[in-house]
Structure formats: structure tokens, C-alpha cells
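Only one protein chain is missing; all other protein chains are in place.
Chain naming follows the written order as A, B and C, and within any one chain the residues start at number 1.
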């Protein structure tokens, strides 16, 4: 057993198998993957990493498992490893590469961590464990940890969640995690918290601008999936700083020095993928790396699978809570796409874009 | 005016001149200098940087200045810049290079930040401002910020300090900051807090082992003062990872993967500089980079210059408080020197050292 | 100026006029009126009083006023005094007597506090100040203080509100307080927080049972409006303990010893006032004070008057936020009426009620 101090949960106790997993180079890499990527350009204190978030997720999963002994005991290790595949700056580079979940599945089969896991689990088992609702459900250990942790490090209070009440009131029914009646308000609160952290932190437009710049730099540098899979932020930033093309060096220097592109356009109206493709091509032709399009995928309403027990009956939380129901519209209303331009060509880009989109 | 969110102080308001200083590459570099260096290997959440600490120091200096309009208005910018010269991993590399204060004095004369400062201040003025008791006294804005901030990010409660009471009760008498009677307990508490954070966080032996390894790597790589002055942690780690000698790469890889050297010896008895020099030479000859000596300078008792106003009379806090007086012995009692060795040669190194020291 | 320490806001600075108001017997009475009445039977730590809540409301009103100098300077005193008229156990006795706002208006004209106020304000002015949106609006200093304070003392996290962001972003337009765009999320959060505190704390059924028992005791004791106006909780409880009728003593003893009545019925379906009156009469006839009906007024949707500035235009927050819109249904869904009975006659009462209501 090993005790690790954490400002969010107090002491986190790692069992021996968890210690072995943590002590691999693959897991230690997470110390150099920031939890919120480029959000530190808005919230300077948000320098926490996937490492401590992974420990926190393990911790919460263990607390819930202890109260629900029927949960597969491997789940706590899946909780520990669920973010192993994050690329540098977390979600940022998912615009170029497969989602981090896929990279997690790729990494856990390899290297030291693959050897240790192979002693106890088949690959099939691991993949199933990663899908367990305690690791990737609507009210799961992952969200419980990241909301509270991100609130703590950004100082944005909306993410505060009643972890104790959730842990006490989650019951495993063999297939699903179900919130007992005394935990419903805490569950609703978690989903509301997530919804408010979304525009305030996770999709803050300044962080999105910087993210779009980094994505362009990585694209121009031609970094391959094979390379990025196991890079940490030191590797990536150092590589871009001595990039092959001057554009790459310019972009990373601008991010390093927080000289960010300006917002030419930010809109909630989707012009459709074809228009976007055309716009991208035209801008590229005219301005090269100096004007960038940011067209994120539409949010999915994911809150449909939170289950609660009301009067002895299992229901969807969204059926019970009008606020959770209202979240469908909320998520959609946060979607935006944008065009960002380097300050020196800003006016020109503005005219150019309005010309194309009119 | 610009508002920056900070979990420790809430909103930090930067005036226009401060914004210009912050928006230089020299200041933005601090985003990539961790506040506690290698302490994150013990407290994984301690990933905060000199950037937010500098903002917090500016913020507190401004609060005190507002209540004491006779304080030179340049002091708040000195507070902002006091840590500009920190090397990667903060105090760690001060074993090889001049103290960071000297590097701060070097950097503020140069580059963009030098130009901006030069508009308003002479070099002489700047150097005086950096010596102001509000920036580098015993109860100053620097300590007030770092104790609370380091407590927040490590989760070690000892650093908690009553900032509001200190801010309300510090008075400038033309030369010194003096604590009014209502603030004495808060001042005493700050010095006690610092004393307890010392062994628990700042001098944690695990962080010291890792620090000694990094120092060795930098030494072997032959990095010059000219190079290190403006490196950030990405620069340094990337440089060591592709180091000229295999030993350098080995050392940084071990730190990255948290495969640290083990403690052969940790002692509070000082054998004297000559013995240490001899020991270093012998170990070097026998084990090369695999066995390292860590011989830090003795702590100075710095708490003599905290002044308080008791019954209308200015006294030293140490004359008024038996606890502060007791801190002299405490600080000394925390001093340790050590020998650390790579696990594979640990036993051999142990015998070797005990042979030499007997 | 006087400084008062408060765990929620830190130091609260009272100006000289506020100090004079606070130093009256009328205001000091609030030290013995608990903020949450009988909720301490569920949340034992909720022993905070209207006194510190009133100071906190004054404090927040002052912070907003300082940033909006056009706000009438009397408003901060109205904020201080807005709860002067609360009866013992706060809202509980509003089932028998006029709302506390009316009692506030009655008390501020009389006694020492009336004399002091009369020096500076006419009665008309005072009544207008009490209606100011900063004192009784949808996003006002009162709510800002009580949500955070009640969260702090109960330990129920839902009430946490980003006070700093609200204070920074409230603007007075001559008639209304308007939230600037950067404060919208904080405003929405405040209304959501209130909605979640409602069933969890303010309308917790156990506290409602105890409240219904106290109401009955006061009714049986025949305490008049003239008497209750300026009673504190010591006066009331002591009076009931030596009540004229044994039923009164029984009821208060049961509350004191937390031997509460049990819930015969708790329903969200309103049978209509006539049925309730009949039920009350029948129960009274059969069981006297041993079976009680709790039929609270329907909640009004009050969130319609929170205004926000979006893209230069003033809108209702409920038009901008789907979550705030959803609150209409939420508030209604929390309404319940109930029948509670002394344990020894519980079964009989249950049969009796189901007979009548069938």
C-alpha cells in the first residue's frame, strides 16, 4: 500500500497492483500531460495533469466498489488507466488523431504496463473494464473527479460536486450504476456542474484559439500517429520549437508567448461541412497558417443514461428531473465554430471571410 | 485593467503597466517554471508555476500598498517581477548557478521587458524596489503568497495563513513594514507555517534526491550560465533527453520515470566541507554519476527582521513571541546532507561511504 | 469603522451609521433568531442566525454599491435591516402571523432603531429602500449571502455561488440590477443553487414536521402578534415550556428532545383548500394536538425578474437560459402538503386520514 497526498481527496491509497502500474514509464508520462490543455492561457493555475486525475478516478472508483462488492474488482485499474492514451494538451489533438480512448486501448497492450496488465487480464477483459459504467458512464468516477478537480485548479466554483453523497448512494445492479433517492440531487448537481463548466472552462474561446494554433503546427510538422501516441508535452513542444518549417516555429512561439490569433468570427450557426471545407481551402490559399478555421463536432446529449431509483423503481434521471431534461437544449446552445487570424492580417481576413460567407 | 482568475485570491486585477510586463516573452516563460520544482514527484498536484505565484505576489503587494499610499508605487511591479530569474525547477539549479535574484537583476535589463521597464525606471531604481521589505522582507507579499499557494496545491495544510489580517495590519513607517498589534498572531502564524512547510514540502528528501540527479545531469551536459538564464523546463528537459553523454540521458530518463536513486546516507551532522569534497571525489572516481552527494548550504535564521508595534513601541517579533524565538533552533534542526545511489550499486555505495566516513 | 470577522466573507467593515444600528436592542435580537429555524434538527450545525446573515447582506450590498455609485446610499442600511422583523425560528411562524417583511416595516419605525433611522430617513424612504432590487430582487445581496452561508453551515454544497463574479458584474441602470455578460453563468448558478437548496434544506420534511409542531404550540398558547413581534427564541421557547396548557408543554418538549411526529401523508397533489379545512377540523376533533396538517402556500415562480445584458441588449435571464426556464416546473414539483401524527396514535391517524380522503 502506498499513500499519495492529494488536495482534492486527501490521502489516496494505492494497492500493490496499482503501485506497479503507476510505476511504469507509460503511466508516469501522464505527469506531463496537462488535464485542461491550453486552458492555462485563460486560467493560469490550471496546470494539473492527467496523472493526478487518474489517481483521483481510481480513488473514487475504489470507494464506490468497496460499497458494491459485486463490481468486478478489475474496474478500479480501468479507472486508473482510462486516460493513459491522452495526447499532449489532452483533447486538443483529437482533431487530428483518433480519440484518446482508442489510444488508451492501443497503449495498454504494450510496454511495461502491457506486461503487468497481461499477468492478470486478457485484452478482452481490459476493454470491457474500460467500458464499465463506473469508468465511462454519465455519473462515473471520471466525471466526479474531473469536475471537482478542474473547479479546484481553475477556481471556477461551478464544478463543485457532492462527492460523498454520490459515493454513498451509487448502487450496482449487475449492469448499471443506479443512484439511490438520497443521491438524486447530487447526481443532478453533477450534470448541471458539467454543463456550466463547459462554456466557462472546457470550451473557453481563448483556449480554443490556442488549441487551433497548436493543431495547425502539429499538422504542418507532419507528426504521425505513431509518433504522437507516446509523446508528452515536453516532446511535442520541443519538437515544434525546432520544427522543420518556419511556420511551425512561429505558431508554437506565439502560443508560448501568448500572442494568440484574434477571433474573426464565432458563430452558433452551422453553415454545413461543404461551406467549411471551401472556406478552409480559400483561407489556406490566401493566408496560409495565418488564418485558421475551428469547426468542432456537434455535442451529443450524453446524459440519457443516468439511472435513479425513485420509489423502488429505476428511472432515467432525465425523466425525473426537469433540469436534466433542459440540459439537451443547453449543450446544443453552446456549440460554436470560428475563424481566427494572426493580428497583422486580421482586417484582411475579416473582409475575406465575410466575402466568402455572404 | 485586466482580470485574471486565481483559485487562491479570486480575481487578480492587473493595471495597464502590469499587463504590458506580463505580455512579454520573458514573463510568459514563468508559465513553464514550476513553483516547487521536483516536489511534484512527492505531491503530484504541485504543478503550479512561478507565473501565478508572481501574479499573486503582485496582488498582495497592491493590497498592502493601497492601504499604505506612501509606499513607492513601483514596488508592485518589483513584486510582479521578483522571480523572473528563476531557472527551470526553481531553486534546484541554484546549486550550480548564481541565485535566481541575481538572474532576475540580469534579465530585467534586457529584452522586451527591459525596454518596457526602462520607460519608467532606472536600473538603480529597479534594484532598490526589489529590495523593498514588501518584496523581500520576513513578512512580505512573496511569502504570503507562496505559503498559501503551496499549501493549496500540495494539500499540506500547514501553509495556511491569514492573508486578510496581515494585509489589514501591515503599516509602512518609511523604511520598514510593521505589523500592528491585531496582526501579530497572524505574523507569528506565517513564520510558523513557513517553518513547518520546510521539511514537509520544500526540503522533502525525495524531491531532494531528484533535484540532485537533475543537477548532475545539467553539470554533465555542460550547460552554461548564458544558456540556462532564459531556458524554461521544456528547453531543459528536451536538451537533457537528447544529451551529449549517455549518462545525461540516463539521469533525466530516471527522473522522468520516477526511478530515483536511493538514500545511502542522510545526516544532520556536518562533517565539514573538506570531508565532503574528498567524499565527492572518491565517489565520482568509483561510481561516476551513479552515486551523488547532496550538501546544501546551512539555513540562515532570517526571521530577525519582522517588526511589530506593541503598546506604541516598535519591537522585533522575535522579542515578543517565544515561538518565533524558538524558530532559530528549529531551522537548524532541519538541515541534512545526503548521499544517494542508483539502486543497482546501492549496497556497494553504502559500504564504500561507510568506509570513507568511518 | 468597525471590523467584524465572518467565516463566509472574511472581514466585514461596518461604517459608523451601521454600527449605531447594529448596537440597538432591536438588531441584537437577531442574534437569537436562527437563520434556518428548525432545520438544525436535520443539520445540527445550522445554528447560524439572522444577525450574521444581515451583516453579510449589508457587506455584499456595499460591495455592489461601491461599484455602482448611482445606487441610493441608503440601500446598504436597508440591506442590513431587511430581516429585522423575522420571528423566532425565522419563516416557521409566518403560517400564523404576517410575513416578516411586514414586521420589519413595523419595527423600523419604533424603539431605538426607529429613532436612529428617523434622523436620516423618512418612513417612505425606508420602505422604498427595502424594495430596492439589491435588497429584494431575484439576484440580490440577500440571496447571495444566504445561499453561501446556508451551504457553509449545513455542509450542503449546492448553495455555493460565485459571489465575486456576481459582485463584479452587477450594474445598476437606474431601476434595475443587470448582470453583465461575464456574470450570466454565475447568475444562472445562483438560481439553480437556490432551487437545489429548496428541497434539501429549506423544505426538508423533518424540519417541516418540527415547524408544524411549533406552530401548533404557539397557536394553542394564544400568543398574539403584539407579543411575537419582538420575541427572540429564548422568549418563545421559555414561554412555551411553561405554557398554560399541558399540550403546549408537551409539544415544545417533544421538539426540544427531537421526538417528532411521524409522517402520515406527504403528497404533491393538492386536494384543494376546502378538503384541507375539513380534514383539519376532523383531525382536531379526533386527535387534538396529536395530529397536524401542514398545507403550505404554493411557490411562486419568482425568477422572472433577473435581467442580463447580452450583446448590448437587456433581456430576462429566463429568456436566455433554458435551465432558468426549466426552474418554473422545478419549483412547482417541490410543493408538498402533509399530515403528521404523534407516534402513539400514528396507525389510528393513518386509517382516519385515508378514510376521509378516499
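For the reader, a short list of remarks on this structure follows.
Basically, a contact is a pair of C-beta atoms (placed from the backbone, for glycine too) under 8 Å apart; a residue touches a chain by one contact, two chains touch by 3 or more.
In this text the structure is predicted, and so the values were computed from the model without any measurement.
Remark: the omitted chain is touched by one listed residue; of B:169, B:200 or B:230 this is B:200. Here one chain is not drawn; of C:40, C:58, C:261 or C:340, the residue touching it is C:40.
Screening C:17, C:121 or C:152 for touch with the missing chain picks out C:152. By the touch criterion stated above, the residues of chain A touching the omitted chain are 3, 10-11, 164-165, 168. Although one chain is not drawn, its touching partners on chain B can still be listed: residues 156-158, 160-162, 185, 188-189, 192, 195-196, 199-200, 321-323, 325-327, 329-330, 333. In the full complex, chain C touches the omitted chain through residues 4-8, 10, 23-25, 28, 31-32, 34, 40, 42-45, 47-49, 51-52, 55, 152-156, 233-235, 237-238, 241, 256-258.
By definition in this document, only the chains that are shown with their structure count from here on.
Put simply, the chain nearest the middle, going by average C-alpha positions, is A. Once the centre of each chain is set as its mean CA position, chain A and chain B turn out to be 32 Å apart. Chain A and chain C have Cα centroids lying 41 Å from one another.
In chain B, the positions touching at least two other chains are 10.
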